[in-house]
Every structure is written in C-alpha cells, then in structure tokens.
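Comments concern the structure below.
Yeah, one chain of the complex is gone here, protein chain that is, but the others are all in their spots.
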Amino acid sequence: MIRVGIVGISGYSGVTTLELLLKHPGVRVTYVSAETTTGKVSEIWPHLNTKTDLVCHKFKIDEAITKADLFFLAVPHTVAMKIAPKLLAAKKKVIDLSADYRLKKGADYKKWYNVEHTDTSHLTTAVYGLPEIYREKIKKAQLVANPGCYPTAALLALAPLVSTQTEDIQSIIIDAKSGVTGAGRKVTLGFMFAAVSENFKAYKVLNHQHTPEINQYLSAMANKNWEVTFIPHLLPINRGILETIYVSLKKELLISTLHKFYTRFYKTEQFIRILPVGQQPEIKNVTGTNYCDIALAVDKRMLVITAAIDNLLKGAAGQAVQNMNIMCGFKEEEALL
Amino acid sequence: MIRVGIVGISGYSGVTTLELLLKHPGVRVTYVSAETTTGKVSEIWPHLNTKTDLVCHKFKIDEAITKADLFFLAVPHTVAMKIAPKLLAAKKKVIDLSADYRLKKGADYKKWYNVEHTDTSHLTTAVYGLPEIYREKIKKAQLVANPGCYPTAALLALAPLVSTQTEDIQSIIIDAKSGVTGAGRKVTLGFMFAAVSENFKAYKVLNHQHTPEINQYLSAMANKNWEVTFIPHLLPINRGILETIYVSLKKELLISTLHKFYTRFYKTEQFIRILPVGQQPEIKNVTGTNYCDIALAVDKRMLVITAAIDNLLKGAAGQAVQNMNIMCGFKEEEALL
Amino acid sequence: MIRVGIVGISGYSGVTTLELLLKHPGVRVTYVSAETTTGKVSEIWPHLNTKTDLVCHKFKIDEAITKADLFFLAVPHTVAMKIAPKLLAAKKKVIDLSADYRLKKGADYKKWYNVEHTDTSHLTTAVYGLPEIYREKIKKAQLVANPGCYPTAALLALAPLVSTQTEDIQSIIIDAKSGVTGAGRKVTLGFMFAAVSENFKAYKVLNHQHTPEINQYLSAMANKNWEVTFIPHLLPINRGILETIYVSLKKELLISTLHKFYTRFYKTEQFIRILPVGQQPEIKNVTGTNYCDIALAVDKRMLVITAAIDNLLKGAAGQAVQNMNIMCGFKEEEALL
Partner (left out) sequence: MIRVGIVGISGYSGVTTLELLLKHPGVRVTYVSAETTTGKVSEIWPHLNTKTDLVCHKFKIDEAITKADLFFLAVPHTVAMKIAPKLLAAKKKVIDLSADYRLKKGADYKKWYNVEHTDTSHLTTAVYGLPEIYREKIKKAQLVANPGCYPTAALLALAPLVSTQTEDIQSIIIDAKSGVTGAGRKVTLGFMFAAVSENFKAYKVLNHQHTPEINQYLSAMANKNWEVTFIPHLLPINRGILETIYVSLKKELLISTLHKFYTRFYKTEQFIRILPVGQQPEIKNVTGTNYCDIALAVDKRMLVITAAIDNLLKGAAGQAVQNMNIMCGFKEEEALL
C-alpha cells in the first residue's frame, strides 16, 4: 500500500486525482493540502461527502514529507518548482501536473511563462509523462512532468506520423477546442456562466504557452525541428478537448495505408482508440474516461487528424495516475477503467 | 408598402425573416406558407403570440402569386428550384435562402447535392446576395441566391485579401464551428439535447456542400482557381458561427498593413466590424445582430483570420432582408439594427 | 427629445436599458456612468461596437445633473438611496432598478437587506413601477421603484385572484426558477460556468429578500395580510424566470371561470399573455421580450399558476423603460416590441 499525497486539492486536477485514487486498491491517500482553502475535503467538495474523511491543510513541506511517499503536484506553475526539489531530496516520487518541468530549457520557460525557472537542474532529469511514447523512461523516473492537456491530444495524434514520416510533412496546424475546466478553477469574468454559455471564441491566438511544449516533443520524436501553428478556443462545456489537426503533405498518402499504420502503432495501447475510417471522435465519447480517440481523413495532400480527450483525465489527472501506475508497478489501467 | 410572402415559415430562417419584417416600416407580410405545418403562425411559434395574425397555408403557387410581390424562399434545397421559375415568370422578385441558385454550374449542384438541377437557366441570372461584394448587381436582380451561412463568414473574411493579393497566398484552411440552428430544424438523434450538450465534434469532414460555394466565389474574386480545405464542427449553442481561417502566405505581411487595409476595404460597410489588433470576435457579440466581426493575427507567414456571425441573421434571414432592402430601395439597414 | 442618464452601465440591467433606449425615437442617452469601469461603452460591451459613441465616467452628481433630465439607477442596493435624493432635489425624474425604494418601511429594509435605510422620506412617495397595476400613479410619479424580477412575475400572476377573491385563498407557495443574470454580474465561484452548467439548486431557502416585496404588494392588493412561501432556484440558463405558484383554495373553482376572469382582467394589457387552457409558458417564448406569459391549471382545490418573464426585460430594464414611457407620455410600448 503506497502512501500518496496530493498538493492542491482545491483545483480540478487535484480533486480529480483524488477521485481516481479513492478507487485504487494499491494506494492510500494520506495527505492533501491546498494554498488557501483548508478543512474537510468533503466540505470543500460536497460531492465527496461520505466518501472521504481527509482533512486539507495548508502545505508544509516537513509535514508532507512524513505523511506520504509519492506526491501529485496539482498546483499553479511556479509553485511546483519550489516544492519539487525538496520532495525529491527527501527521496519522494513526484508527478507534477503543472507546467514547471515540461520544457527542457529554462530560457523557453522564461519566454513563455514570464518568470525565471528556479530549479533548472531538474529540467533535464524530469521525464515527460506521455506513457504511450515514454513508458520505459517513466518506469524509472523519480520526477514526471505530466503533459499539458492540449499537448497530450496533439502529440498522440501526431506521434505515429511525425516519428516515422516527418520528411513527408509540409506544415502542421492545430485548431484546438477545450471546455472550461482546462483553464483551472479561475474565478474571473471570462469564465462566468453568462460569459461562456451560448458563446465561443479563440484566445491567446498564436501565443499560447502550450505551443513550445508541442514543438519540443514533436521535434524530439521527429529528430527535426518542428514549429506548429496552434490556436486554442473556449467551448461552452465543462470537460473535454477536441483538436482538428491539418497536416499538409508533400505527397499524397492513402487513407487506408495511414489508418493501418496508426492502428498498428497503437495496437497494444489500451487508452488509444483509432476510429474506423469515416467515423469522427466526439467529446462525449471520452468524457469521464482516460481514452484518446483519434480519426484520420485525407483529401489529396491534406491530412486531417481529429483527436478527443477528457482534459481532466487523459489531459491531467487520469494520465497522472497512469504514470503513477507505471512508476509503482501497478497495472497501468488500475483505477482508470 | 411592399407585399411580401415567406415560403417555409416553420423553419428557423423563415420565422426569423418574419420576425425582422414585422419591424420593417416599408413592407407588409401578406402570405406565409409551409409544407406540412399549417394554421395560425402564433400557434406554430408561440413566442409570436399577439404579434401576428398571419395564418399559414400549404403552399399553392396560384394563391402565392396573387398575394405578394416579393418572396423569400426559406425551403429545403430542391424545393426552391421548383417554385422560383413560376414566381419569376409572374414578375415577382425572389430571394432564395436555400442552396438552389448559389452554384453556377448544374454539374456542381448535382455532384454536391446528389440531385439533378431542374432550373439551370436561372443559375446564370441569379445574383449571389453578398451585399458587401455584389451590391450593385443585387440592386437590379430579380432573383437573389442568399449565401450559405458558412460561406458568408468565410467570404467576408477573405474578400479583401483574395481580391487584391491572391498571388501572396499559398493555401487556405477554414476551420468552422456552428450552433445547431445552422442545420435547420431537423428532428434527428444527432440534434437532441442529450447528443449536443457537453459535446463537440467535426462533421462532413472534407465533404461539406458549402465547400464548392466558397471555392466558386473566392475564385471569382481572385480571378484564379481557389480550393480551400473546409471542416465544419457542431457547437453546443443555438446560434452563431465562428470561423478560424489559416492563410499560409508566400511572404511575410505586416499585421499593421493588413489591418489598415481591411479597415479601409470595409470602411463604409455598417455590418462589418474589423476589430482592433489583439481583440478576438466572440459569438456572443454578434448573436441577434446582422454584424460580421473580423479579426486578424499574423505570425511570420501564417495569417489567422477569425470571423463571427449569427448564422440565422447575417448567415440567413438578416442578409436576406438586407438584400430585399437593396432590391427595393429601402435603407439597407432597415429592420436590421 | 428627452435627455436620459443611466447610472451603472457595467451591469446587465444598465446595459439592457441602454440597448432599448438606443432604439427609442423619443429619448437620447446623454450620460452613462459606472462605479469602477470607465471608458468607451463599446469597449466595456463589445457587442455595442459601432452602435454607440457614449463614454462612461465615474458617477459625479454635479455632472449628472447637468447632463440629463431622467435617470435610470441600475446600481446595487444602498447605492441608489444615496443618489436618488439629490437627483430628486434637482427636479430630475428617477427610475430606480435597485431594491432601495420597493419596501414601504425602513424597518423591513433593514431586516432583509441588513443595512439602515438613509432616505426613508422618499419611501412613501416612491411609486411601485408595476404598470399593469399602478399605471395611474406612475404617470404622475417623480420617483419610480422598479419591481424585482421575482416579484414582477409573482404579482402579475396573482393580481387578478388576490385583488378580487382573496377570501377563497388558503395559502400561496411560489416555487421560482431564474437564469444567472438575475443575480447581476457577480464574479463569484457560484456563478462560474463549471458551477452552473449541468447543475440546479435552491438557494436562500425561506429567506430571500424578494419575499417581503411580494408580501407587501399582495397584501396591498388584497387589503389583507398575505405571507407567501417563496423559494428561488438557479437555472443553468442566461435569461428568464419561470414561477410555479401553488394556490390552495378554500373551495373548488372552475378552470373555465378562472381563465375567463384572468383574460378579462388583462384584456387591454399588451405585455400580458394569458395562454389557452392546456398550454404552458416556456422561458424561450418570452426571452428577449417584455411579455409575461401566464397559464392556469386546476385540480379540485389546488390552483397552479405558471408565469414566465425575461428577468432582464419585464423583470428589469424592459419594465423600467415601460415606466419611463408612461411617466413621459410616450406610447407605452415604444422600444419594447
């Protein structure tokens, strides 16, 4: 029985991690904390009433260290890089759901997050927690950087192509649409019901901070520098991401060949579903699950890949627990089906 | 006082046309019909209770001809091409909100709508009702083909660029998102509340029938053959379209130059709002209006144009009334502000 | 041409009042203010882009007095009672959309709003702005207290019965449901999209501040003390109120008699629609309108009255403009159809 701590229980990915772990036979959540909200978890999150007796405290590193052996950091960026080094020094395993350890270069972090990175030493040792691509490294990792929600869908949708046929690709455009929980539990005018419902818009056009994360891992897979065009939009729904990815090809590729290749690439992956040709992913089909649904369509030299995930599960907490399962030797799907 | 008939009052664009005309000082709606639903309009559409005494009958051409001088055809495609020739022969003016007179070639119609066109003689005389581009022709038209909702936003967003700098453009991708009323008032599983809410998906991927309409008019504006990539998606909202248009450029263009050019291009157009650089259109800002909001963003050789309209107004009934105003010599904005 | 000022343009009822007045041929909006937000109205509310050049300033009483002759106070309660006396002293007409002048007794105000009333002298002279009941008084009023959204629907639904047959009534229960804009434009966790969508709940159970307002005017109409049970609920929609009112009767009444009586009672009222027996009001049918739709159903000694309004129109700004029309001698429906 592994003792697990969740830092940041008042946010969506923190509480979703807790929900999953409450069903996990191999772990016990022994520590939860938050920055400002404290008290019984079942009062912070009334839907968990009677399901847990956990009490949430303000985070204190010494207390945390005595209470658990593996930590999920479900905190805003810049907070994780203050906590993680201390937990790592105390021999704890750490899965960071924030953006702090995803980019490999401190300079990139500074450019996109507007703040100096204060723990660059762990940037290189951190393993990017995309199990379908980096499973072997995750097994041995002490620090896992859990991928962003947009990059998860984008990288899973592009990995087969980019890692084997990168020379056939002219350009990549990712038109992404996400539900409101993707932005965390911000209390701002822009996320009020009256601002979101019956509405739709693009935001952070051409300068969203997930762009360098996508570029970095695509480039690593391709062994070639990739720069994608990435535009996110806000959907009037709670959970879910759909990305429509436009890949301009240098030559025509057959849909049947591509579909066969994708199916084979993910053959043993239980959380990736390559849809039959002609079907399209829908957010509803992945909501509440850890699946990533992917479809392909081709017209001459334009390949359109569509991918859907639940941003709080495969895009955050679900993938985090999947990473924990790999790091700790549990069945990879434990608590996730 | 012009006597107006609306054929197809039981659908969204028909009733929205009626709502607008009830506020129009220069016309009187003297005839309304529908295919299956008949009876008092205020019973078919309870929100119009006390606002109109009109009674809806099954369409009969002879009755229609005696009752009104100008007709809006808010009917499914294939129906308009049966009615329009008779109304035109009787010297009536016709604004067709269906797809029947938008494509110039019968062969294209057959390819995309899977049915033989039975009134090809009027395909060439019909004027495409996009006032900002074809105002002078609309003034003299007897038959106006009211543009599709997706093409309206796409063409308005691209017209300035394509009509003057088409040689700088490498390729055009249109990622479009629409509320449910864009599909008309279909009673099918796919448009049930439980199927649409908390959901999002692409549909008719790479084969939507608005593609050739966009291509035809872009090509006409550009004096060059254009083929865009067009993918529509279904938003969980009632009204509104947002299109994110990716224009690959052959050379870098400055955002300031482009913005100035767009602003000047639409300077005298009261229904086009070019947003300040840095702002993005939102569907909420155009819902219930005849506006098309357009924004531009550039990163190196990628130009991203975003455009929003209300699919039932600028994308259908509003534009139809705008066309009527032009054809009949009313103020172009009458009943539309 | 009457010069009108709107105090509180950054809230929903303020901006909705402005939208209506922009279409009103008899008035010109010459002054708008807000407490914290300032600048061009078209930047505060981008959907009004190109529709108005008004600039919003911080409220200053001296400036306000020189700029306009009639004022809408669309401010939080407690703010209106500080401003109104000064405007009244300067001979201005005032329509207060806040709660400050609705209750006749300062003690009631203190009990329900937890603050001392500082302008009790005008409590007695203020006229309650429910035109269907108090039209004659409104004509001569200098200060109108615009009714609350819940009381508007409740009082219109109950007025015919209570004012003529109060002795047949045993008890009244009002189960009310409102969209989010009823609470104003509060930026709180409870009104976030993720908190409201796919959710529903009762709030302020048995202690909502609209209860005494309903009781006071029902009692006045009945010439008898009435205390209703009132429970509001939050609907996952933007606009609209539906109230289901349970009237226990002391004796059986026929639905046909009641329906005839209600129809006659509101015969000349253009904003009240008594639905045919068997039909039910729907929020959609009144959204964007100044109507109040009312239906009746009876089973033995239980009378169920259902009423629907748009909380921002008949429940706030629409009714306020209706009051202005009456006070200034315009057609009562001007700008409201």
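In this document, chain identifiers A, B and C correspond to the written order of the chains, with residue numbering beginning at 1 in each.
We adopt the following convention: a contact is a pair of C-beta atoms (placed from the backbone, for glycine too) under 8 Å apart; a residue touches a chain by one contact, two chains touch by 3 or more.
Nothing here was measured: the structure is a model prediction, and the numbers come from that model.
Although it is left out of the displayed model, the omitted chain contacts the following shown chains in the full complex: A, B, C.
Contact with the chain not shown here comes from a single listed residue; of C:118, C:164, C:199 or C:257, that residue is C:199. Only one residue in the set C:33, C:146 or C:238 touches the chain that does not appear here, and it is C:238. Checked against the hidden chain, the listed residues A:285, A:311 or A:325 yield one contact partner: A:285. Residue in contact with the omitted chain (choice from C:125, C:171 or C:188): C:171. Seen from chain B, the chain kept out of the figure touches residues 12, 180-181, 185, 187-189, 191-198, 236-238. Seen across the whole complex, the unshown chain contacts chain A at 23, 46-47, 49-51, 197-198, 270, 273, 275, 279, 282, 284-289, 291, 293, 337. Interface residues of chain C facing the missing partner chain: 171, 173, 175, 177, 195, 197-203, 205-206, 229, 231, 233, 235-240, 242, 244, 246, 248, 280-284, 287, 297-299, 302, 304, 306, 308.
By our rule, only the chains that are shown with their structure count from here on.
Comparing each chain's Cα centroid with the centroid of every protein Cα atom identifies chain B as the most central.
Between the CA-based centres of chain A and chain C the separation comes to 47 Å, rounded to the whole angstrom.
Centroid to centroid, with C-alpha atoms defining each point, chain A and chain B lie 39 Å apart.
Mean C-alpha position of chain B lies 37 Å from that of chain C.
Of all residues in chain B, those touching 2 or more other chains are 197-198, 282, 284, 287, listed in ascending order.
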